[in-house]
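With one protein chain held back, the other chains of the complex are shown just where they sit.
Just so it is clear, A, B, C and D label the chains in written order, and each chain counts residues from 1 on its own.
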Amino acid sequence: MTVTYSSKVANASFFSFHRLLLRWRGSIYKLLYREFILFVLLYSVLSVVYRLVLSDPQKRLFEKLSMYCDKYAEQIPVTFVLGFYVTLVVNRWWNQFVNLPWPDRLMFLISRYKLCVQGKDEYGRLLRRTLVRYVNLTSLLIFRSVSTAVCKRFPTMDHVVEAGFMTPEERKVFENIRSPHLKYWIPVVWFSNLASKARQEGRIKDSIDLQNILKEMNVFRTWCATLFGYDWVGIPLVYTQVVTLAVYTFFFACLIGRQFLDPARGYQGHDLDLYVPVFTLLQFFFYSGWLKVAEQLINPFGEDDDDFEANWIIDRNLQVSLLAVDEMHMNLPHMTKDLYWN
Amino acid sequence: MTVTYSSKVANASFFSFHRLLLRWRGSIYKLLYREFILFVLLYSVLSVVYRLVLSDPQKRLFEKLSMYCDKYAEQIPVTFVLGFYVTLVVNRWWNQFVNLPWPDRLMFLISRYKLCVQGKDEYGRLLRRTLVRYVNLTSLLIFRSVSTAVCKRFPTMDHVVEAGFMTPEERKVFENIRSPHLKYWIPVVWFSNLASKARQEGRIKDSIDLQNILKEMNVFRTWCATLFGYDWVGIPLVYTQVVTLAVYTFFFACLIGRQFLDPARGYQGHDLDLYVPVFTLLQFFFYSGWLKVAEQLINPFGEDDDDFEANWIIDRNLQVSLLAVDEMHMNLPHMTKDLYWN
Amino acid sequence: MTVTYSSKVANASFFSFHRLLLRWRGSIYKLLYREFILFVLLYSVLSVVYRLVLSDPQKRLFEKLSMYCDKYAEQIPVTFVLGFYVTLVVNRWWNQFVNLPWPDRLMFLISRYKLCVQGKDEYGRLLRRTLVRYVNLTSLLIFRSVSTAVCKRFPTMDHVVEAGFMTPEERKVFENIRSPHLKYWIPVVWFSNLASKARQEGRIKDSIDLQNILKEMNVFRTWCATLFGYDWVGIPLVYTQVVTLAVYTFFFACLIGRQFLDPARGYQGHDLDLYVPVFTLLQFFFYSGWLKVAEQLINPFGEDDDDFEANWIIDRNLQVSLLAVDEMHMNLPHMTKDLYWN
Amino acid sequence: MTVTYSSKVANASFFSFHRLLLRWRGSIYKLLYREFILFVLLYSVLSVVYRLVLSDPQKRLFEKLSMYCDKYAEQIPVTFVLGFYVTLVVNRWWNQFVNLPWPDRLMFLISRYKLCVQGKDEYGRLLRRTLVRYVNLTSLLIFRSVSTAVCKRFPTMDHVVEAGFMTPEERKVFENIRSPHLKYWIPVVWFSNLASKARQEGRIKDSIDLQNILKEMNVFRTWCATLFGYDWVGIPLVYTQVVTLAVYTFFFACLIGRQFLDPARGYQGHDLDLYVPVFTLLQFFFYSGWLKVAEQLINPFGEDDDDFEANWIIDRNLQVSLLAVDEMHMNLPHMTKDLYWN
Partner (left out) sequence: MTVTYSSKVANASFFSFHRLLLRWRGSIYKLLYREFILFVLLYSVLSVVYRLVLSDPQKRLFEKLSMYCDKYAEQIPVTFVLGFYVTLVVNRWWNQFVNLPWPDRLMFLISRYKLCVQGKDEYGRLLRRTLVRYVNLTSLLIFRSVSTAVCKRFPTMDHVVEAGFMTPEERKVFENIRSPHLKYWIPVVWFSNLASKARQEGRIKDSIDLQNILKEMNVFRTWCATLFGYDWVGIPLVYTQVVTLAVYTFFFACLIGRQFLDPARGYQGHDLDLYVPVFTLLQFFFYSGWLKVAEQLINPFGEDDDDFEANWIIDRNLQVSLLAVDEMHMNLPHMTKDLYWN
């Protein structure tokens, strides 16, 4: 579930962001504690080996190696690479959010249209409900191929039918259409066929009304297709590998290069032995955290704390859209004069 | 209230920006003075301890620690991280501004429509007023869940009714519709139902007119939904934590690392004791100020000096839209020849 | 007036940009010579004091101070802060340009519409001229609150009436509408009312034509509202202060830190006394110039060399739009076969 | 074929990105192993020459040269240049993906339209199939001039006819139209002529329907034209050369500058001889990999692992669109009450 904290930082107050540092859900600590423990362990082992195990000439060698690593660790441009990469990932993530398919625009049109058709009869109700069901079905089919969470919930078409998104008969028709390609567009065709039929039967009075409904359906389909596109064509693997490689190399170099060397040897910048490399650990949190931002957002349809709740969206959309086109029928409050009438 | 200063910098003149440095409202000083005092205090305490309390060997140790901290303080890439992060926050902030819901486009259409319907009768007036009220109600419902300031003003639906945005009857209907999800879309359904009814009654003459009104309503609803989306799905917590951590670590390192060490010891870069670390303090203002930009903008619906005045927007929209559809009725100045007629 | 130089750099030729360095209007020299003189003066005073006034121990102290300042001057990340900030300012500036309200799209529709109505009579002419006048009036009202230059030219509504944008009668109606909020939307209401009236009178033949005109008017109004939004909600003051502070701090540090110290003392990097700090002066031009870019563009409706000529736009729009809807009436050249007929 | 790995990183887990480092298809290793071998070879040759071949004075000279190269290698701003350049390339690449022409929106309209026309007769079927074929033909013509992979598959118009995208007769007409310019717009003209003809024959009932179809066709054509534009006007050659030059210079400098010099000589930073320059090799992977990202994406219609599968798109579009407008005819599942009826 998305971690919402904006109300916590509505006002910029005394060190207001520091409160965010103390949260657990969706936090850097929860995401990183395993890697952190591993890093500390490896660092400690190396440290113990250096201090207790190695012979003197081996220590000299290790010290040279350490300084060599430290020198190159600073040359790795982790900051920039992460900056450019995370910016790219964040943009894609937000675009995916913007393209989540909501049926609201369609349901307003269909709900309204129940007034056009003398829609109190059962057939009208059926028509409206079927239309919005097709809309929801389209998005479900896309979510299944995009989101691991939805895929777990609806592993087969049986589950889709059981959940009421599809009737058994529709399923048969659906499966009879043979195509090697993704078939999420089939309910869209049904939708436009059904709408045209309603127009022919005079239940949609006007070509303009029909045009509007079809236009909105196309908008909805485009959202779905865009989501699919983002899933299909990701950030090129090479880019992700380059960034990961840079960060991992940096930490590998730090493991050796940031060891506290014997102050007695008088190496430059090594006249203090703190045992705990505070700043290196903070850097670890810092750079790994930044990379984790990318890991979380690169596929926002997983089950991370910060991922979009695709299952919730599916349920909300079905519930709200059926409500709007059916129960809210004739549900127009009586008009009365408002407070500022005169 | 938003701090507008653009007229002060209309012309680029002699050190024109320096005048901006002397403002208090919305300024860096007002936002930062508390943190600044704390920072100075901590620095001073450390300084006094170093100079007066510590024994000589302790001083030597502290000096080493200080130089160690100073070295790492410079390695923390505060600038870039802040640069990328603030750019992201500023973009989101501006998009939220762009998506503030204004009813103007709708009110022009509805106002015009009073001419189409022989709208001098009371029913026509009621119709127009109710339509724009639904529009304003939609945005109010969204603002309540997005803005802490609006939420304070309208903590319950009672306050919404009292303020005249909703009639008591509408409230009953509203509350009878049971949905676990946010119900800001209900007035939109009412709006489209009511508009369709007006079309049926012949008060909207043309399908094209109706289509236009419904289209604009959908635009309005999209603005509302977008605002809600920005509130719901914020910048991932991890990112904010990473940035905050980087800045705080930097200042923590500065507290120790930027102490003036005894010039007599001859450490490199420590041959001057100014007592007041001018540049470190300026850096504090500088980096904290940049982070404050983010803190202010990350939720632009709070009560900061620079936040959007949601309450003002709500009042303005209600006042102006009722004015436009009601009082300005038939309010068309007589056409006369203009100055350049020949 | 905008400084146009693109034709000067149409072709990339031998050092083609260097020619741009020799221009005065809108140039870095014109914008910066005052600050430059001040900077040189302060630097010279400090230099003279150091060389002639100070005693030897004072010199030693100054030298330490100078090196201290120099060290920190290099740590101030002026480049990045300016880079991010100027990018933001430039984007906003261009968006404001893109949203300048041009009546051309509307005037083509209205001009055409004169053909629909048997518009050779005076009433038709009046109608068309009044419609475009309302359009121009809307933009004038916005420009008055956005641009200091326009505000100077039209300080009161009297001036607006005198300039022929409003008739005295309209002014009365305008002022009778009481609203604490900006009233630039009133001519828009008039426009849509008048257009609807024309439709009712059969002078606009088709609902589709009317719809088009109203749609374009809404586009026009959105441009106006966007301009107003950019003026109302500027870049947060804190951001501007942060950037200004960084640049000023840098130059303050340079004043002391870039003094030529006595080469005889053998300080590192101080074995040459040039008297004139060529590179520091160039840096001054360079960084101040970058900040000036921001100062110029942050409010593009002032009277800077590079600001948008709002007054010219107002005049052009009125002249051209009246021309298009009136004089060009029936002004359709006789169709003849073109050169490539066969 | 595009390398999709997003499902592998749906959840941010323990070192989740490291798994990506172990893939071969589309990976940095597959792309770079040849360059890597070359680099290692050259480095080794130089290393052997320095250690075994050179005389002592030659060694001294080489050592100086090496340190000289090393100094300048660090000054080359490869990171930034690559950052800005790759950002540009990635943006263009994604825009090209977004503008891939999909006939889905059109096929929904045409499929629906079969209901309008009493389209069970053969003529109606022919009409629908021909319309979507023209759509597919347009995109094929563009893909042929944009994608090397498609060009290989359809080297001449004969292949286009053979594959069924064009009838022999159409080909004659097509080739009779003499124009020195690309003729991908011809099927678009055919399409709009045919649609108009269908309207005249009453098979498209409504002007609004016709308008919609033509509008969507224009959207489709714009996608095609955009793709062509991206191919025609690439990133200026100079920019690409600048970036390539920077990276190659860097590696050239590294070849000499990163040699391990005799530790006995006591050069600063050269007190360890590891034989294998681990970090230089990692840097090679890192920077070359980043450049490879650009090389892969600069023309996404080639045959790289990560390129768009233009041939697949062409096949999918033809198959799906014919299916939708033909086989799915009358293919509307019977409406039944859904699960949540009451």
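Operating definition for what follows: a contact is a pair of C-beta atoms (placed from the backbone, for glycine too) under 8 Å apart; a residue touches a chain by one contact, two chains touch by 3 or more.
All figures in this text were calculated on a predicted structure; none of them were measured in a lab.
J.: If I consider the whole complex, including the chain that's not displayed, which of D:T156, D:S179 or D:N342 touches that chain?
T.: Checking the options D:T156, D:S179 or D:N342, the one contacting the hidden chain is D:S179.
J.: From the list D:Q58, D:Q241 or D:T336, pick the residue that touches the absent chain.
T.: Selected residue, touching the omitted chain: D:Q241.
J.: Which residues does subunit D use to touch the chain missing from this display?
T.: 31, 34-35, 61, 64-65, 68-69, 71-72, 75-77, 80-81, 83-84, 87-88, 126-127, 129-130, 133, 147-148, 163-164, 167, 169-170, 172-173, 177, 179-181, 185-186, 188-190, 192-197, 200, 207-208, 211, 214-215, 217-218, 221-222, 225, 229, 231-242, 244-246, 248-249, 253, 291-292, 295-296, 298-299, 301-304, 307, 318, 322
J.: Residue by residue, what part of subunit C touches the chain that was omitted?
T.: Counting over the whole complex, subunit C touches the hidden chain at residues 2-7, 9-12, 14-18, 20-21, 23, 26-28, 31, 74, 79-80, 83, 86-87, 90, 97-98, 102, 104-105, 107-109, 111-113, 115-116, 205-206, 208-209, 212, 269, 271-272, 274, 279, 282-283, 285-286, 289-290, 292-293, 296-297, 306, 308, 316, 319-320, 323-324, 327-328, 331-341.
Throughout what follows, only the chains that are shown with their structure count from here on.
J.: Quick one: how many steps at least from subunit C to subunit D, stepping chain to touching chain?
T.: So the least number of steps between the two chains is 3.
J.: I'd like to verify one number: the distance from the centre of subunit B to the centre of subunit C, where each centre is the average of its C-alpha atoms, in whole angstrom.
T.: Centre-to-centre distance between subunit B and subunit C: 24 Å.
J.: Centroid of subunit A to centroid of subunit C, CA atoms only: how many Å?
T.: Each chain reduced to its C-alpha mean, subunit A and subunit C end up 39 Å apart.
J.: Among the residues of subunit C, which are close enough to touch at least two other chains?
T.: Counting only residues that touch two or more other chains, subunit C contributes none.
J.: What topology does the chain contact graph adopt: line, ring, star, complete, or other?
T.: line
J.: Pairs of chains that touch, anyone?
T.: A-B, A-D, B-C
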